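Removed: one protein chain of the complex. Kept in place: all other protein chains.
Right after this comes chain A.
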Amino acid sequence: MAAEVTALQPIKHPSTEFTVTPEQKYWRSFTSQLLLPSPHSSPITSIAFPPPSSTPISSALEAFVVTSGTRLQLYSTRTRKLLKTISRFGVSDTAHSGRIRRDGRVVVAGGDSGAIQAFDVNSRAILRTWNEHKQPVWVTEWHPSELTTLMSASDDTTVRLWDLPSDDSTRKFVGHQDYVRSGCFMIGQANGMVVTGSYDQTVRVWDPRIADKAAMVFKHSAAVESVLPMHEGTTLLAAAGNQVSVLDLVAARPREMLRNHQKTVTSLALASKGTRILTGALDGHVKVFDTKSWDVIAGFKYPSPILSLSVVSSGGNQEDKHLVVGLQSGLLSVRSRQSGQQKTAAKKRQKEMQALVEGKIEEYDRKQKKRARGRGWEKATRGKDYTGEGADIVIDGNSRGKLVGSRRIKWQHALFKGRYEDALDIVLAPENKNHATNANVLTLLTALHHRSALRVALSNRDEQTLQPILKWVTKHIGDPRITKITTRTATELLDIYSEHLGTSHEIDMLFKRLYDQVRNNAEIAQVCWNTRGMLQMLCGGNTGT
């Protein structure tokens, strides 16, 4: 019947509406941004990464190709380092749409001169040049399954299909009335079909089996800057002006209009195995859409208009690895994310290095070994090595009233025993930094208040022991959620130690900092009040006070 001693409930703040969603958390984990300037600061017009193929090629070069000015640059997806630069374009020529074949051997690119060039990646030799287009070629694209087929689209309003060995185009689609600036092969159900977007405000779907006529035409209200087929092959995204339309190919009508950007959307990319869409626009924003609800679930801001973007995935299950964004200013931004395993490995390495530097590597090794044996190992093997005589069985003492995992909650033990000062010392101790989360300190201070022991716990401190709590209060007094407890603690501290002010320089400085902090927050509050007053005037009698 005796009540069990349980651990204190940690204090939780009420959840607010501005919580970070798991989705935001995921996209925020793309950190360690790398900003790479391009030569001559020419804008980065295209970033390409070979789409994941159904038959992975083991020798494939893991790289993505970036087109800017007269160069194609190949970056490694592993190290984010520049692997190769291909710059065999004319002086006045500008390269467009560098695309790497999925086996990583051949790169194709169009140019302002109207030429399409295919390069060998290793030797950087020009394998083939086609000069059929009379106007700049803005789009080249490899066929998703056939290694030798590719397409191109040009400002001369034509769209052509090519075979790598042959000199002439295999097919020519005529129908656009203006520059064709975007296009690609369809995948999934509509494998082999071609979709293009043009400045004549239309998106056309071409079937190589039908001659001279687009299979489908979607009219938009602005020039189409980018098209992107979804994996299943029945949905198509097209960026026209500052809108992105989601086109349903089966029903042959737009399903959704995404009006989230302020300026022209220039690039579209798939992420997270086709379940997320990223859009980049001239307003410098990258937005992440959920493909089920078509809601914006995350976003990034870049300092300059975005011209191209891609999400580079890697590994067996195609996890998103890099978010690569090309900017008008010629900067290439690469943000990377580490998967869970990589993260722990990195942490471990770091710890090991630190131990090595501090000269505690042996202790570290011992600890690791112990950990590797798992929990309860000692318990399981206890007494196994015992050979002597004596008692048959050793029974552990009465465990009633013991707090579980007492090492973890040493401070709770001290609190339970009525050693209030000790509890506060333990929870704020610098070596306990990992455990001394805010929640712990907050829980303890609240518990102390509930036991009218706050004053006792705070009093009788010297210069050294006063500092941690004073620092904590100074740091957190601005948090509106815990104002009550922080102000209460601060008041008690001032009450107890005001007469000792001036005896220690450090403490004086800390109190000064506390004062500054409080004054800042009071000013902020004053501003809020002013705003409230103005808003009240605006709202008038509609809503009450």
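To be clear about the criterion, contacts are C-beta pairs under 8 Å (C-beta built on N, C-alpha and C of every residue); 3 or more make two chains touch, one makes a residue touch a chain; residues count from 1.
Quick note on the criterion: contacts and distances are computed from a predicted model.
One chain of the assembly is not displayed; among "BBS12 protein", "WD40 repeat-like protein", "3-methyl-2-oxobutanoate dehydrogenase (2-methylpropanoyl-transferring)" or "Non-structural maintenance of chromosomes element 4", its UniProt protein name is "WD40 repeat-like protein".
Touch with the chain that is not drawn comes from one residue among A:Arg171, A:Lys263 or A:His449, which is A:His449. Think of the hidden chain as still there; on chain A it touches residues 1-6, 14, 21-23, 293, 400-401, 416, 418, 420, 449-453, 455-456, 483-484, 488, 532-534, 536-537, 540-541, 544-545.
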